[in-house]
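As you look at this complex, bear in mind that one protein chain is not there, while each of the others sits in place.
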Amino acid sequence: MCLGVPGQVTKIWEHDQTGLLMGKVSFSGIGKDVCLSCVPDVEIGDYVVVHVGFAISKVDEDEAKQVFEYLAAMDELAELEIAQPEAP
Amino acid sequence: MKYVDEYRDEAEAQRYLEAIRSTVTRPWTIMEICGGQTHTFIKFGIDELLPDEIELVHGPGCPVCVTPLEMIERALAIARRPDVIFTSFGDMMRVPGSDADLLTIKAQGGDVRMVYSPLDAVRVAQANPDREVVFFAVGFETTAPANAMAVKQAQMLGLDNFSILSSHVLVPPAMEAILGAGDNRVQGFLAAGHVCAVMGYWEYGPIAEKYHTPIVVTGFEPLDLLQGTYMTVKALEEGRYGVENQYTRAVTLEGNAPAQQLLSEVFTTVDRPWRGIGTIPMSGYNLRPQFESFDAVQKFDVEAIAPPENEICIAGEIMRGLKKPNDCAAFGEECTPEHPLGAPMVSTEGACAAYFQYGRVG
Partner (left out) sequence: MSDDTPLDVDGLGACPIPISDYPNVLLAHGGGGSLSQMLIEGMFAPTFANDWLNPLHDGAVIEIDAGRMAVSTDSFVISPMFFPGGDIGSLAVHGTVNDVAMCGARPMAITVGMVIEEGLPMEDLWRIVSSIKAAADEAGVAVATGDTKVVDRGKGDGIFINTTGFGMVPDGIDIRPERIAVGDQVIVSGTIADHGIAIMSVREGLEFETALESDSASLGGLVEAILAAGGHDVHVLRDPTRGGLASATNEIAKAAGLGIRLRETAIPMQDQVLAACEILGFDPLYVANEGKLIGIVTSEVADEVLATMRSHPHGADATIIGEVVDDHHGRVLLTSRIGGNRVVDMLSGEQLPRIC
């Protein structure tokens, strides 16, 4: 499980018969209708992770950078520890 | 693609590989639970780039593979009925029962249709009021909210010709079953990122605690898997166990509250048999009584006798990480994607199918 692909919300509306929150999500220009009812606070321009036509979470754009900063942060931490070794 | 391409960067990948190499000092066995993660490891050749000390084993994270044969027989029986339009995800179409799969039924004249989303199946029901539309609702917690929403939508629309064949399985009980087994070899876990996007990862704390096993919630792109592996190896080397989150851009501790609310509204947790493993307590979902008119098991009285599993197949041991696909005598010989003997060779997400497709023959 679980092919979840990030895409950008370009339109939001309520389903005319059920009132459920729906949206148009763009994946590099491919448009798909997606159910947004589980990400009710989503706004146009936000990125969401879509699985089988359903948005399961928003993409946190700040956290998205963490993968690239992690190793540098680990190195910094290691240097600090060398500078101030903790008592065993 | 944004939030995809950058996580396939070669230079960053090499940096993580170097970090892993310089951290690891002895052998470790790490399991990733999700078929999609297995796929990425092998498709990008990451498993071969990791240092030899790290042994990757693959968990039962393929809902297609663990769907019991009895349930598949039931699906085929329903699909054969002339009054039924049987809808399903692509993955399930080639899963064989005793003598046929959904594609065979289609060839024989059954109205079997592939859909991308369970909500599409509801649309089919709306468009065909004089036919019964059944959706094969397979999946882990990631897919369950969409399946739940389909049922809810059908109810809101007042449809009486829509039902689902529910075959949901839950991850944390499976992890416990693996870690709790006497012959368990798994020392560290990469938890399934999208399952946790829905459910959060608060359930894993007690598991990590009980079995002294580090668990890292991990995403699906190469850099996610590398970072997740690095974090797990680091924890193992430092003697730490606990739960960490690598996939922070999509996962929070609490998970998706509206999705969880939807799940508890529509489903109740039950014991469930896992093909190749056996029954795991409280590891599946059934529809709640107020939605029973949408339950295909109750709606259709069909005979579903499961044939015995093939004796040579070691699926159970593979899905618990005790053996690898290429440890199996039948792998690539009698057992191939064209004529699979067991569950993990059937679906493209199964470990055996992934190994076969990407050439990990030994």
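So that you can tell them apart, the chains are marked A and B in the order they are listed, and the count of residues begins at 1 in each.
Note that a residue touches a chain if its C-beta (ideal position, glycine included) is under 8 Å from a C-beta of that chain, and two chains touch if they have at least 3 such contacts.
Only a predicted model underlies this, so the values are computations on that prediction, with no experimental measurement involved.
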Residue, one of B:42, B:170, B:250 or B:319, that touches the chain absent here: B:42
Contacts of chain B with the absent chain, listed as residue ranges: 1, 4, 8-10, 13-14, 34-36, 39, 42-49, 61-64, 87, 89-91, 93-94, 113-116, 120, 138-139, 143, 222, 336-338, 347-349, 356-359
In chain A, positions touching the absent partner: 1-3, 5, 24, 27-32, 50-52
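One rule holds in what follows: only the chains that are shown with their structure count from here on.
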Chain centre separation in whole Å, for chain B relative to chain A (CA means): 21
Chain A-facing residues of chain B, complex: 1-4, 6-7, 12, 15-16, 19, 34-36, 61-63, 89, 116-120, 139-140, 142-143, 145-146, 149, 153, 156-157, 192-195, 197-198, 220, 223-224, 227, 246, 248-251, 256, 258-259, 262, 349
Chain A residues touching chain B - in the complex, by the definition given at the top: 1-6, 8, 17-18, 20, 27-28, 35, 37-40, 47, 49, 51-54, 56-61, 63-64, 66-68, 70-71, 74
